[in-house]
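Following this message is one structure expressed as structure tokens.
Some chains have been omitted; the remaining ones sit where they do in the full complex.
Labels A and B are assigned to the chains in the order they are written; within every chain, residues are numbered from 1.
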Amino acid sequence: MTERVREILSGYGADNPGTLTNLARLLNTGRLAGTGKLVILPVDQGFEHGPARSFAPNPPAYDPRYHFELAIEAGCNAYAAPLGFLEAGARDYAGEIPLILKASNHDVTGSEADPSQALTATVEDALRLGCAAVGFTIYPGSTHRMELYEQVRALAAEAKRHGLAVVIWSYPRGSGLSKEGERAIDITGYAAQIAAQLGAHIIKVKLPTAHIEQDAARKVYEQEKIPIDSLTDRVRHIVQCAFNGRRIVIFSGGEFETDESLIGEVRAIQEGGGFGSIVGRNSFQRPRTEAIRLLTSIMNIYGPLRGSA
Amino acid sequence: MTERVREILSGYGADNPGTLTNLARLLNTGRLAGTGKLVILPVDQGFEHGPARSFAPNPPAYDPRYHFELAIEAGCNAYAAPLGFLEAGARDYAGEIPLILKASNHDVTGSEADPSQALTATVEDALRLGCAAVGFTIYPGSTHRMELYEQVRALAAEAKRHGLAVVIWSYPRGSGLSKEGERAIDITGYAAQIAAQLGAHIIKVKLPTAHIEQDAARKVYEQEKIPIDSLTDRVRHIVQCAFNGRRIVIFSGGEFETDESLIGEVRAIQEGGGFGSIVGRNSFQRPRTEAIRLLTSIMNIYGPLRGSA
């Protein structure tokens, strides 16, 4: 157990040793084990965007076993997916990588200004599948956000009592926000704060832009001269918004990125004190060897330690 | 136990032996026993469309015993129906054919753009009736889809804990889709994926057309040159969308079909690697002997094995 991992765990004093054990598993697995950094492979796009859009660019990815193997081979800290994908591999890969059960999901078979999420799995599912954590998505900005916060409340309390960790994907969306506002710095910070206040152990947000969405916020950003010009500055601010570094906050980039821009973003996350990346489409939508190469490049930026695990 | 059945069961590693036993029952019953193919008789149209529309064309079908006997005599793998129909025959035909309790239903006594389903039976009902599986319908595309996914969540977890299999009828409908879109290839693939991610063991979809409903999907289908011109191609794609063949996916045709078109569809399902057919109105709305003859023709296409079980 490295000093850094111990330091991170010390922020979770209200949690029982079971939850700490699962947080430690997430932090002590893979190529970044012990560094306090995480790279997580999430594959919920089959549910969220549809299978062809998600997997046709790299057809082996239609197979649920593919993602377990990709995450293990690349040395990720964890693999996150909905119930069906985890059920389809949990026995074959038992004990090989920490699993995060994405217990709420949304699809795009309808289109609504204000998205919501359906609960699609239970805490007992997470236990029987051997997961280290359960995950939920919330949509700050949606008119349904209150229901989503209450979903988290019910299941997170149950998860914590049973020694699981809780991950919140905090994605601002909905009629309360402009399109640009979904990734605005003020809104992203707010989204991170809400997830933290709801009791998340790990928070996932998108990398923010320098746009400021809300007038009341802009006044403060300008008055207090909060630095948000560079991506590094913005990452630093988001970490601050997530309890000043006492909650693990990880970032995803956008949909279509060059490897250069992605690597640049990872550097900014590392320099800004972020805890890591969640890399989905940018990894599983390319051939496996290329994906491994990319994930390795990313981990090399985060990780002073090598070969651990 | 044939190699093929063993191979299919290997995809369900997270399920307990009770559920595997029930899946094996479904796969090892009837004329197709052991082939890995299924032909299922579903009779929920009395609830879904009304009795006269469903049974007047063949009045013996008003009698619940009729369908048990049809399914048994034709050598189907299973018979699926709502609570009432199963209660009306479960004792008389106990042990003669695997039963699937259709535990959610919709009627057309009202008409709404966005359909939903009522839970109409319990897991305990399925156990006391000796069923092998419980079934639910979801409507991707409906504004009520989130509630439907949550219905599945609660009951599927309970069903699996009690060793039952879970069948999901995944029928795109609702204001999120055009009429044509309900059977579009992209939407059907998406519907299969959603059912699989929700943890279904068996997925039932309608045979898709070559229509593409969503722009974001069309881009991918064109870019990746996904073959969807022939029905065989489309079946193959749907199987891919259902965890690349690691989930049982079966198909139904449309409402009014000639026997020739139906047989043609079955050939396409077989050639495209589908797991079988669910044949309702096309079988029970004609005289029994004709129905048997049709079902036999269908099974002859699927089944290299004879007289097993």
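Here is the rule we go by: a residue touches a chain if its C-beta (ideal position, glycine included) is under 8 Å from a C-beta of that chain, and two chains touch if they have at least 3 such contacts.
Nothing here was measured: the structure is a model prediction, and the numbers come from that model.
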* To do: Please state how many copies of the single repeated sequence make up the complete complex in this structure file, given that 2 appear here.
  => 5
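Please note the rule applied: only the chains that are shown with their structure count from here on.
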* Separation of chain A from chain B, taking each centre as the mean of its C-alpha atoms, in whole Å -> 35
* Structure fact -> Counting only contacts in the complex, chain A reaches chain B at residues 44, 46-47, 49-53, 56-57, 59, 62-65, 82-92, 105-112, 116-122, 124-125, 128-129
* To do: Within their complex, state which residues of chain B touch chain A.
  => 11-15, 140-143, 145-147, 149-150, 152-154, 157, 161, 172, 174-177, 186-187, 189-194, 196-200, 214, 216-217, 220-221, 223-224, 226, 237, 240-241, 243-244, 246-247
